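Every protein chain but one is kept in place in this view of the complex.
Chain nomenclature is as follows: A and B, assigned in order of appearance, with residue numbering initiated at 1 for each chain independently.
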Amino acid sequence: MSENNLHNEQKLLNLLEKKFILKGGSVRRERRVEVKVEPKEIVPVLLYAKENSGYTAFTHMSCVDWIEDGEFEVVYILWHPEEKINFFVKTRVSRDNGTLPNIDFIWRQANTYEREIREMFGIQFEGLVGREEFILEDWEHMPPMRRDFDTVKFVEKTYFERPGREDAKDVREYVQERTDEELPDFAKKYSRD
Amino acid sequence: MYNDKESQKIVDIIQNYARKHSLFILAYGTGCGAIEIPPTMTSRYDAERFGIRGAATPRQADVLLITGYLATKSLKRVIKVYEQMQDPKYVIGFGSCTINGGMYWDSYNTINVLDKYIPVDVNINGCMPRPEAVIAGFVKLQKQIQEGKADGWDKYKKNLDYYKENQKKIITNWVMPDFNW
Partner (left out) sequence: MREKSTTLYIGPQHPGITGNMMVKLQVEGDTIVKAETHVGYLHRGFEKLMERRNWLQSFTIVCRICVPEPDPNEENYSRAVEEIEGREVPERAKYIRVMTLELARIATYLLWYGGQSGSAGLLTMGQWSVGDRNYILDLFEDLTGGRVYHMYIWPGGVRRDLPEGFKEKALRTMDYLEKRLDDYDKLLFENSIFQKRAKGVGIIDKNKAIEWGVVGPPLRGCGIQSDVRKDDPYEVYDKLDFEVPAMEGGDVWTRALVRRFEIRQSINLVRQVLDKMPGGEYYNKIPNPHKWTIPAGDAFVKTESARGEFGYYMVSDGGNKPRRVHVKGPAYVHGITLLENLLVGENVADVSFIMNSLGTCPPEIER
């Protein structure tokens, strides 16, 4: 993987650095390019990549909860069908009442991704049209994919406890209680301490 | 004239013999166990030699096969379907998710113990059960039918309040009529 093999990937970074204000960008390996922007630059950067540089395929859109920084990170992934390069666009938005621009006039399938992120994380998209309920039905609690939603407490409150697990213990204690067997050496070495 | 104890027993024996040899399964794949139903119904592990075949609507089916876990959105529809089926009807719980929650026990959207919401007659364990295990489960159900012990439908009618209270605890938007036979 020599330097001149990454020529196509570097070309895109140079073009973008001339036209927009970027917070960071790099070529990670062959066929992977990454760029970090502010939320108001998302629509210009994506439109430029689609119409001028040929990144016509919208592959994926995802969201990560960084609760220690108080922010959500949203990632858009695009694909160039001829030069075969993946392009990542990353942006950060605040956890309390964050809003992002709506991109489903550029690609129609982004509507589904945005509806799911709105339901699971609670980020609002300006001008998004679509039914509120997508996957969950009659859900009145916090958006479930946030990191401060505790699933085990929710399950203990709502559903029945599963039978047969009240006295679950380590199998080594079990063996020594039921028989007078001495544990072999290889069984003693495994440790989860 | 034919209501005395001996002739009732003969009528029961003939009725149960006919019922156990023609079980129609409702075509509803509720969870991930539905991938082992096509191999059970096709040429290698042929289930039609036992009289088992598929039915299209709840009014024509005898057995409701809950293949795996149930999300709460699915549980509402399963209750509607179960109440539309006609007596006598049987429920088979398929896989370890119906017994104690399986590997999704700590998920916010799936129920743990199916027996508290609708009555279950036979449980088949495994993840997924093999087609031979599925047929063994059906043979056990057939034995229970012959002895007259597969009476989940009767239990549901007699203890309706208990089941409804469990169901309404989870399903908050109750838009279905309460059944009263």
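In the analysis below, contacts are C-beta pairs under 8 Å (C-beta built on N, C-alpha and C of every residue); 3 or more make two chains touch, one makes a residue touch a chain.
All figures in this text were calculated on a predicted structure; none of them were measured in a lab.
Engineer: Which residue from B:31, B:93 or B:152 sits in contact with the chain not drawn here?
Structural biologist: Hidden-chain contact among the options goes to B:31.
Engineer: Touching the hidden chain in the full complex, which residues of chain A are there? Just list them.
Structural biologist: Counting over the whole complex, chain A touches the hidden chain at residues 31-32, 56-60, 62, 64-65, 75, 77, 81, 84, 86, 88, 107-109, 111-112, 133-137, 144-145, 147, 149, 151-152, 191-192.
Engineer: Contact with the hidden chain only, please: which chain B residues?
Structural biologist: Touching the missing chain: residues 26-32, 34-36, 38-39, 42-44, 54, 56, 58, 69, 71, 73-74, 77, 81, 103-104, 106-110, 127-128, 130.
One rule holds in what follows: only the chains that are shown with their structure count from here on.
Engineer: I'd like the Å distance between the centres of chain A and chain B, where a centre is the mean of that chain's Cα atoms.
Structural biologist: Centre-to-centre distance between chain A and chain B: 39 Å.
Engineer: Along chain A, where are the residues that touch chain B in the complex?
Structural biologist: 136-138, 140, 144, 149, 151-152, 154-155, 158-165
Engineer: Going by the contact rule at the top, pick out the chain B residues touching chain A in the complex.
Structural biologist: That would be residues 72-73, 100-101, 105-109, 111-113, 116, 169-173 of chain B.
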